[in-house]
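Before I ask anything, here is the structure I am working with.
Every protein chain but one is kept in place in this view of the complex.
Each chain gets a letter, A and B, in the order it is written, and its residues are counted from 1.
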Amino acid sequence: MLSIDERWDLIDKISKKTVKFGKYKHTLKDAVGELTVKPLTGIPVAVAVLYGFWSVFSSFAGFCTDGFLVKIFDGYWLPWLQNIFPGGLHNWLYNLMVDAGHIENGVLVPSDNCFEAFGVLTSGLFVPFGVVLPAVFIFYLMMTLLEDIGYLPRLAVLIDTVLHKIGLHGYAIVPTILGFGCNVPAVTATRILETKKQRFMMMTLLGIFIPCGAQLGIMEEVIPDTMGFVILYLLFGYFVFGFILNKIIPGKSPEILIDIPPYQRPTIHNVRKKVWIRVSGFLKVAVPFVILGCLIVGVMYITGFMDWLANALSPLLTNWFGVPKETVGPLVAAFMRKDLAVAQLSAIEMTKYQMITSVVLVSIYFPCLATFIMILKEGGKELLGSLAALVASVFIFGGLIHLIWILLGVA
Amino acid sequence: MKILLMGHPNVGKSVFFNRLTGSNVIESNYPGTTVDYTKGYMVLENRDIEVIDVPGTFSLEPKDKAEEVAVKMLEEEKDAIVVCVIDASKIERGLYLTLEIIEKGYPVIIALNMWDVAKDKNIEIDVKNLEKILEVPVIPTVAISGEGIKEVVSRIKEAKPVKIKNIIKNVGG
Partner (left out) sequence: MNKYTIGKIYFGVLGIVTLAFGVAELVVTAGGDSFSWSILEIPNGIFRGGWGGVIILSAGSFYLSGIKNLSEIHQFSKIVMGSILIWIVAGCDIFAMITESIPGEEGWFNSLEGFLETYAPPYPPAIILLPFSLIVIYYIYKRKVA
């Protein structure tokens, strides 16, 4: 075996004999590449890229969902099921599968849209296929383009530079960005981090604070005006809690170095393949969990357990977080899927500010089940210990948001 | 017989793997895409051969969990043939890992991938001489277009273990 120095020495000799480095002039591609990583010029570019990302995302999702899918689901699918499904509003199976109905002036009336119906065959299919699928598709398409062009690592380096300036070190930006698509692969992507502490920290932060593509899609559909606040709160939480965790968890968080590859033209073949892998992966994970979530929440309502839970938790929810006690249903659903939870929240009557708080709450109080399983698999048992600490942080954070509303005089 | 694809992150191992086996492993233009191994099969002279795509690693002393997977894979597959995928535009870094693998006694074949990038950067590599010094097949490839992949496949059987002493001798003489 050679020592490290001997090996480099040998390589030096080999390369002297075989490699000639010719003159290399900077090309336009290189110069543009430099502009995208230097903070002064890179930040405006990043701002524009994110703008483009968001604009295309919402145009496309709105086109599919509002333009066509809502018409299909609310205009044909729901009425058709309400017609042919045996039973009626007073039959539990009908409530569970088609329409739970809602009380209007003391009378139980049928729902007229798939958000409010809560049935396995209505909301359970509308949420994943009607709202989330187009959103996830366009999200992955653009993410894949950014990846293959080579912008992703540059964005990571840029954010890293900026974070350093404000004293934050060792944040894993690539997994974080991936997390906006889906938290599950993002958790696996933390394997590129060097220390246990870093991996543990990033997994936790990701699972808690980073909203996934499915959740972004549903928020864009039901709370387009306020989702900006939700995202700001979540990012704020991501950094503040990251800062705190970094201080209290023992261990090191070394710098993260990223090699920046050259810009490239993406190939249609690879883009098509990757989008397909990811979208079908989404369908496999999401659809069963959404349906399971619908079932569990439905059963809890029918058996009266949900009302009991709502009343039991009511003091906490109304006094501490300042949200209506009915949000307990979505909170339960959020164990399964965040998108389902947000969809259910949208059917509950509340103020804009309560909506923001409750959407933030369903996002942070627990990672979705699929992510949780992945975190357990990757992070092991230490994670369970910290869960208690996490629950505590959620209380603080949720209360804090409520406090902000009180101070602003809107709660 | 098994084939292991080893190399630095983002040199094109996964593209290579997909080309060889027709699999659908994710390939992206940033380091750290692959963090777990994937097995696939290719047919060589009417035999099914297992090919393994592993996470990129800078050396055989793993720095993170993804690299651990790669190094562990190498240790587990004692009788594997290693295809070292090197970024031709950063050949020296790639050779480091290759030498480490050669020293461990694995039969090696080198794919000088990203040959197009190296050409763009006006880097000239004397492939014949490199082969003579290292005593293993060295093949320029462009994995995304498929250039050179056939040659790699056809020369896999030429891969053999090399004594590091020989390399030192070859380069000195």
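One rule holds for everything that comes next: a residue touches a chain if its C-beta (ideal position, glycine included) is under 8 Å from a C-beta of that chain, and two chains touch if they have at least 3 such contacts.
Keep in mind it's a predicted model, so treat the numbers as computed, not measured.
Enquirer: From the touch rule at the top of the page, work out which displayed chains the omitted chain touches.
Expert: A
Enquirer: Give the residue, chosen from A:52, A:79 or A:315, that touches the chain omitted from the document.
Expert: Answering carefully, the residue with contact to the hidden chain is A:52.
Enquirer: Using the touch definition from the top, which of A:20, A:71, A:272 or A:377 touches the missing chain?
Expert: That would be A:71, which touches the missing chain.
Enquirer: Of the residues A:62, A:110, A:185 or A:262, I need the one that contacts the missing chain.
Expert: Residue touching the absent chain, from the options given: A:62.
Enquirer: Mind listing the chain A residues that contact the chain we can't see here?
Expert: 26-28, 31-32, 34-35, 41, 44-45, 47-49, 51-52, 54-56, 59-60, 62-63, 66-68, 71, 228
We take it that only the chains that are shown with their structure count from here on.
Enquirer: How far is the middle of chain A from the middle of chain B, if each middle is the mean of its Cα atoms, in Å?
Expert: The separation of the two C-alpha centroids amounts to 36 Å.
Enquirer: Over in the complex, which chain B residues touch chain A? Could you list them?
Expert: These residues of chain B touch chain A: 9-10, 24, 26-32, 35-36, 55, 63-66, 69, 91-92, 95-96, 99-100, 103, 117, 121-127, 129-130, 133-134, 144, 164, 167-168, 171-172.
Enquirer: Spell out the residues on chain A that touch chain B in their complex, using ranges where they run on.
Expert: 1-2, 7-8, 10-15, 17-24, 144, 147-150, 152-153, 156, 174, 188-189, 191-194, 199, 258-259, 261-262, 264, 267, 270, 273-274, 277
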